[in-house]
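Only a portion of the chains appears, each positioned as in the full assembly.
Chain nomenclature is as follows: A, B, C and D, assigned in order of appearance, with residue numbering initiated at 1 for each chain independently.
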């Protein structure tokens, strides 16, 4: 296949910007990475010597293995539930015109807009009252508050893009609503669901306030440890913050790569429509 | 035995009636064709039957059970969509197997029936392709297979053959009829192709602007169209505005536009009435003693030639000729009074 | 959670037994970084008293969120934080919102170690009223820190510091007080240095301090958001003099984030603004657990345990009670402090007055004023 | 005989049918987990210790130092969200087709969402700081005489918003773009439209709903910027964003009613922006983006 190799000026600008972004990104990431392994890094290009002590310290201080497991469990549960609850709702919002639709949309918008301060403490109270907080279920429930609307908001335009005739065809084949969802819509929406899931995952793993307010001693997530390292009172070596940040990022990266391994966010629907070359 | 009753079903889109007051009784095993020009409401009618569009008015009954309140998946009908509506993420095989899987049939049976259906529409080679990799006609065949594989009690087909080539279309017609008969299906078939409708259906419903114009067997429609619109649609390509000059029980004599014709009245007419005389091109013969006309366009159509000719008054006539006249030739045209229908204007 | 909130007997008020009926699990929340100093003490107690405490879980948080969390639990009637280790800020906020169980004077007799507090620690204990128990203490600052190689003649007084800043714009740095211990110590120390009318009233009594800070502000390019950053800037040379405290002087040099050769100086006539960590018990904790906690605290206030607070200069010196010499500290501490410690601190601590920090309300007011008039002044220019 | 049109149809024509039940779980979740606690929080904002029902709001709006945080935040959040969306569109547009390495490039472009605010902040401080690699390289190359100040000010926060927000925007927009039938662009090409008209007359309008949503989400994320405003910003001055004010009220001054009031103001401002954007969106076409209408 011959391809036009001469790129237009537009392409140059775009790829130039992308390259610049990558350079900056690499600088940001590597400076933290280097710092987290460094000992005595003063006014020089690289640290005087290397060490893994910051990681060892973080490991011991926060019983990280347990924290990592909890983090993964919580975030997976939140992603799963918010997709299961959010996608059907966004389906209705995308497909149907019914009285009160706009109002409902607004209602779903609010939890994303409102900072957790407004509702975090009363929410934690409610959850504690019914015995949900102080363990994992509380953390999951609290994190659903911004996650479900987030899924709804991202998925609605996606569903609008899918040709409604395809669903009708599925119905005519005898598929009930949930089957239409599971067998037809879900596969077609995979890029969207995946994008939304990744974003929810990132937000959940990074959500400090709600997690902290509802977590018990056994249901702390990584971000609580990270925030502690970063902003708690007491003396902290810069490098131990860097090390925690690197651990946090590596975990997210693993989750992301695993997610992208299973499904490529851009190809499922596109494959059907693109040419093969 | 009336099996499905459609009672004055109406469907409005934003105030405009796309379908108004469709009333129709369908018997089990019948093959009904909905026929009409583009935009006349055929797809709308089908969608209402399928349950994909809520009715604005009316009701649908099956064996005295009210059907129109059931969701589409509970009606147990099959449907072929005009725009195919294939599942883009499933292979041809899995598109076709989908409905069977929804019925929770055993795996082996799903496989067997799917294979049969694939063979029926001749897509063996393409069974593992995705719809996006198929040609338009291939896609339409998948859509057909997907609907009939379920052997539903009622099959709704929305112009299922429009993207197929002539040969395949003929074959699929026969195939669809055969399926209809051997599976004991009841079929409602939408088409804009009168020939297709005539050759396939037990009864035809002609629609125009959302309204039923005539319901009848192919022969009734073909020979006795109820009004000029039906006639227009049934191939009476020459529709000539004229005036009645004389009425006898057998024939009416009409004149106008430089022509004088004799024909059969549809409805009661009196001398002086404004009428429309309808004649098929194939019923206008080149022959002695007829109307003199000038040939303008000659089109090759296989065995016959389609000729457009103009009368001295400028009215265009469509006719058929066996031998090739040249444009500019002057010929004389005659018509059998039994084949000329005269409608009130 | 391993045990139901509310604990084994379900009783949260009434008399506290001498010992828990059976071993309990204690959930400790550290909001001050105090575990660095005391985790060793707690672990040792637990290992020796398995009949009282079966297990300890540690969690950590920042002080501000603490209040919200405890409040939420108390409103719901299920408290699963048994012991909080906090600084002055969290303590005061909790007192203000009535979160803590009054341990004193009811159980003072069970905590004999409290009678041996150092004078500074005793003063800090007063801030805690009936609620908290001081567990560690240090005199803090304000100090200034610099690299001798870059600052030949360090300032000796507040005026000197200002002159130095004037001569070297951008060279003097202290972190935003509300995010930094040394920053706030510097802020609270200034009224004493400058002789303000009421060092405890930042709004009405700090005229000289605010004027001084405003003047200094002209030559400060940047107020970093964390102390670590000022330390980093000192190390890489983009700052020449930064605010510090005893702990922030020694520990970062031990950790290697600041060059070992960095030196500290004091400004003439300074008063130490002391700091301490407290143990508090939220209301709603089971009495059985309270019993175990009281025994734990009693043990923590013995000299043998207090010596662990020397750590690696983290909260130098650290012990809250008298007569805990460095020689009692673990070998590691002695070694680190032998190498990075500063013998002159003993003298400085002895010869300069000790002052308790501002109470929480006043401190917040001071932060607010600083943010508006000093930190925020840059924007309005 | 004429049957009365079934109620079901009449409702269905107005859009009311059983499918609405699908909304129920989400609605319940939001009502129980959000609305009730939120109403409580709202209630708090009207119960200040002093100053009557609207006392907290009056406090906020009468104090220029507090009030200006709205403007400060908007100045950060609007350009950042705009840049993120505007930069994602051409990149995603370039990446629609198939080419080798697309998957890798996508993954790498999306990587920054894994960084989290803390690593980003640390990285920016380390990398762009006065003695960081960036300034070092510039100084060594002789491009500047003194280190550029890119941290602890507006730019530090702005950059961190771009780094964390861009991948969000990119991921969403790439996915929205892949839902548009490429035949449409081909049709436009045969009608003589070059890449620019193809893009702005066909692709862009079809993408508009997705763009609006993406903009809203990135804006909301940027608007509630907190840790990086403190870490890489100038939290007392040029980057004293509204969430710092709320945080201060809630967690330092323990004035929950003021904090709730500020949070409500935050929400209202965000809502205003989002409503404006969605309002503009509703002017555009929304619906299937396949070629068959």
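The rule we apply is simple: a residue touches a chain if its C-beta (ideal position, glycine included) is under 8 Å from a C-beta of that chain, and two chains touch if they have at least 3 such contacts.
Remember, predicted model here, so these are calculated numbers, not experimental data.
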item	value
Labelled copy-number formula for the complete complex in this structure file	A x1, B x2, C x1, D x1
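The rule is short, and it goes like this: only the chains that are shown with their structure count from here on.
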item	value
Intersection of contact partners for subunit A and subunit B	D
Leading chain pair when contacts are tallied as C-beta pairs	A-D
Farthest chain relative to subunit D (centres taken as mean CA coordinates)	B
Intercentroid distance (Cα basis), subunit C paired with subunit A, Å	36
Centroid distance [mean C-alpha coordinates] between subunit D and subunit C, Å	38
Per-residue multi-chain contacts in subunit B, two or more chains	71, 83
Per-residue overlap in subunit C, given as positions that touch at least 2 other chains	65, 68, 179, 226, 229, 232, 236-237
Graph class of chain-chain contacts, one of line, ring, star, complete, other	other
Contact set on subunit C toward subunit D in their complex	64-65, 67-68, 93, 96-97, 176, 178-179, 221-226, 229, 232-233, 236-238, 364, 367-368, 370-372, 374-379
Residues of subunit B defined as touching subunit D within the complex	7-8, 54-59, 66, 68-69, 71, 83
Residue numbers on subunit B that touch subunit A, as the complex places them	50-52, 71-73, 76-79, 81, 83, 85-90, 98-99, 102-103, 130-133, 143, 146-147, 150, 156
